[in-house]
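Quick one: this structure, given as structure tokens, is what I'll be asking you about.
Note that this complex is displayed minus one protein chain, with the remaining chains in position.
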């Protein structure tokens, strides 16, 4: 299940964050461990979610964004030491759920992609995405598809 | 993308390993962190791979099983302290790749499923799965589908 | 700074918990990573603290046990796959602080020891250890010193 070509382009993503690799991310093969790479995608999601759902708004509303589904493609081995650029954008936006599309770049090459489906909830379960947050997510959509 | 019903049944999987949760698996919400759960699936894959590709065989042949694709469904929150049973079986077997299907059970409930596509490689790239390993993978297939 | 001989004896510790190693605990040298070993000691501390400071008591009182100091001796390399037994007991008990002494055993050999100083606090800062908890800590003291 190869990712679409535009998903491998840095320019497709409105947001990014630089995350330096750590020695603890390596495994016995000397490459960045598959599970450890999950932590890089998590930084990309956290940054996008802070942009669309500010922390104060979450504390007041009790809204939480729960991860329902994660799909990662491993495209090339990533190395330590060195930085990884985690690029992020919004894919599909539904009634109470939305998709964050992510990609990892090292030395200009895309080493992996990730799609994450999140559900917006409060104590009662899934709730409709509030209009302000929906507009913020719309403003962070992937480009070029 | 809901997993098939038989994937939520413990009896569908020929192998399993008990992995106690650790405090370090938690995140700020007090549940097992999404990335940390990746480490549980990794234990299930490692056990299955040791059964089908014994370590001595790998050292002699130089074969490695590289992860190409991981797809995780988060079905329920998992808790600490307590054990997680990681169940594993083989799905599709191709020429040089195969799929490991996994599920996490806590207190009898399926809290998540994972499908992982692995590619068998040597220094030259992807290679055909050797007959002995293919037979071993066949013997570890998921049941009941 | 070699640990005292009695600290290498399993019988010196009143509590223990079995923690299986995980593939993610390894580093590029193929041994359990030094930082990852910290997670094993954490499980020993968590078990001892649950015994002396039950979770409900903490929620009601707002008491927290904050780590002030950790001193680890690495005595031998530890391996995956396999279990580690984390043994724990209480060392010195002060007015508001106490010491947890820990040791890791694999295949009968002590592969490391740890001393942790914890301070009991509430929102105002360090507080005296309550009598019930002090008695519980006294009952979990290291033996044979």
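All chains are identified by letter, namely A, B and C, in their written order; residue positions are counted from 1 within each chain.
By definition in this document, a residue touches a chain if its C-beta (ideal position, glycine included) is under 8 Å from a C-beta of that chain, and two chains touch if they have at least 3 such contacts.
Note that the structure is a prediction, hence the values are computed from the model and not measured.
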item: Where the missing chain makes contact, among the chains that are shown; value: A, B, C
item: Hidden-chain contact residue, picked from the options A:24, A:58 or A:79; value: A:24
item: Of C:71, C:95 or C:143, the one touching the omitted chain in the full complex; value: C:71
item: Interface residues of subunit C (partner: the chain not displayed); value: 1, 29, 34-35, 38-39, 42, 64, 66-74, 117
item: Residue numbers in subunit B that touch the chain omitted from display; value: 23-24, 26-28, 30, 33, 35-36
item: Touch residues of subunit A, complete complex, unshown partner; value: 18-20, 22-24, 39, 42-43, 46, 50, 81
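In this section, only the chains that are shown with their structure count from here on.
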item: Same or different residue numbers at the subunit A/subunit C copy interface, by half rule; value: same
item: Superposing rotation of subunit B relative to subunit C, computed on C-alpha atoms, to nearest 5°; value: 180
item: Centre distance in Å when subunit B and subunit C are each reduced to the mean of their C-alpha atoms; value: 31
item: Separation of mean Cα positions, subunit C and subunit A [Å, integer]; value: 36
item: Where subunit A touches two or more other chains at once, by residue number; value: 29, 35
